[in-house]
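One protein chain omitted, others in place.
Letters A, B and C mark the chains as written, and numbering starts fresh at 1 in each.
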Amino acid sequence: MDTRDGGVPPDLRGVQEAVDAWIGQFEEGYWPPHVNLARLTEEVGELARLINHRFGPKAKKPEEDDQELGEELADILFVLVAIANEQGIDLTEAFDGVLTKYRRRDSDRWERKADSPGGAED
Amino acid sequence: MDTRDGGVPPDLRGVQEAVDAWIGQFEEGYWPPHVNLARLTEEVGELARLINHRFGPKAKKPEEDDQELGEELADILFVLVAIANEQGIDLTEAFDGVLTKYRRRDSDRWERKADSPGGAED
Amino acid sequence: MDTRDGGVPPDLRGVQEAVDAWIGQFEEGYWPPHVNLARLTEEVGELARLINHRFGPKAKKPEEDDQELGEELADILFVLVAIANEQGIDLTEAFDGVLTKYRRRDSDRWERKADSPGGAED
Partner (left out) sequence: MDTRDGGVPPDLRGVQEAVDAWIGQFEEGYWPPHVNLARLTEEVGELARLINHRFGPKAKKPEEDDQELGEELADILFVLVAIANEQGIDLTEAFDGVLTKYRRRDSDRWERKADSPGGAED
C-alpha cells in the first residue's frame, strides 16, 4: 500500500467482521453466490436509478444532500462484503493486490501530474 | 457499530485514501458519475461471468483458488470507492448508517439464532 | 400497438422461436433463472465496457463501425429471450403491455412535440 501521502493503510477487517456479526445472528446465514450476485445487481440498479435522477437529462435536485447516494453505495458494499465473507476471501489482501495490479498495469495509461512523486519513481 | 463480538469497528478511511492517492496522481482525476457507473457495471459483469464459471451448470474448477474471485470483488470495491470519493461521501459513516438501517428494518425478517444476544435485547 | 405511423407491429415470436431452436438442440436445455440472470449481468457489463470505450472520457474511435455495439446488444437480447422462454413468457404480449403502461403513465411526463398526433388525442 502506498502511504506516501500519510493516509491510513486500507484495512477492511472491521467491515468484514461487521457484516459477519450481522448475518451470523440468523439461522439462514450467508446466501449462495448466485443469490448474492442477484442482490448485488439489484443494488447497483438502485444506484443507477439515483445517478440518472441526480445527473441525468432531467436532473432537478442539485441541492439534495448526499445521504441517499451514500446509502446506495453502502448497500452495494454490504453485499460485496457478504460475497467475500461467504467465500472466505480476505478483502484487505485482495484490495492490496488490485492496487498493485493497477500500479503495474496503468501507471502509464493516464497522464501523470508533473508534481506526482510517482512521475519519477514508477 | 455493534462490536459485541470484539471485532474491529468498520473504518473505510484508509481505503478511500488509497484510491484517492492513486487517482490523484493523474491529470484526468475522477470520472463523472455516469462513467464511473458504467465501469461499476462492467466490473459486476466480470464477477457474474466468474460466478457462472465457478458455480454455474457447467462448473468445472472447484479446486481453483480464490484469487480471481477476490480480484473481481476488489475491482468492484475500487470503483465503488471512486464514486464515493468523487461525490465527497464518507463511506464509513454511510456504512454505519446502513448497518443501523438493517438493524431496525430486518431484525425480525429472518429467524434469529437461539443463542444470539440480539434475540433477547433487540 | 400504435401503428399510426405505418410501422410494423411488434412481433417477437420469431426471435423467441430462433432462441428456442438453438437451445433446443442441446441436452442441457435452458438454464435456471439465477444462472440466466448472471449471464445477462455479464452481457450488460460488456455493453458498459464498450460504451465507456466509445463515449467515455478517453473515447478515441468515433470512426469505428457499429458492428461491435450491435453484437453486444444482440447478446443481451439473446439472454433476455432465453429467460422469457425458460419461464414460458410471451414477449410480444409483455412488450405490448409495457407500451400501454408507458402510454398511461408517461404521456405527460415529457414535453410533447407540437405536431405529435398524441398531443390532441391522448
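In this section, a residue touches a chain if its C-beta (ideal position, glycine included) is under 8 Å from a C-beta of that chain, and two chains touch if they have at least 3 such contacts.
Worth saying up front: this structure is predicted, and the values here are computed from it rather than measured.
Asks: Which displayed chains make contact with the chain that has been left out?
Replies: A, B, C
Asks: Hey, which subunit C residues sit against the chain that's not shown?
Replies: Those residues of subunit C that touch the unshown chain are 1-2, 4-5, 7-15, 17-18, 20-22, 24-28, 32-34, 37, 40-41, 44, 47-48, 51, 54-56, 66-67, 69-71, 73-78, 80, 83-84, 87-91, 93-95, 97-99, 101-103, 110-113, 116, 118-119.
Asks: What residue numbers in subunit A mark contact with the hidden partner chain?
Replies: That gives, for subunit A, the contact residues 28, 31-32, 35, 38-39, 41-46, 48-49, 51-52, 56-58.
Asks: Mind pulling the subunit B residues that touch the left-out chain?
Replies: Touching the missing chain: residues 34-35, 37-38, 41.
Assume only the chains that are shown with their structure count from here on.
Asks: On a C-alpha centroid basis, what's the spacing between subunit B and subunit C, in Å?
Replies: Computed from C-alpha means, the inter-chain centre distance equals 30 Å.
Asks: Provide the C-alpha centroid distance between subunit A and subunit B, rounded to the nearest whole angstrom.
Replies: Each chain's C-alpha centroid was found; their separation is 5 Å.
Asks: Could you say which residues in subunit A touch two or more other chains, in rising order?
Replies: Answer for subunit A, listing residues that touch two or more other chains: 34, 37, 41.
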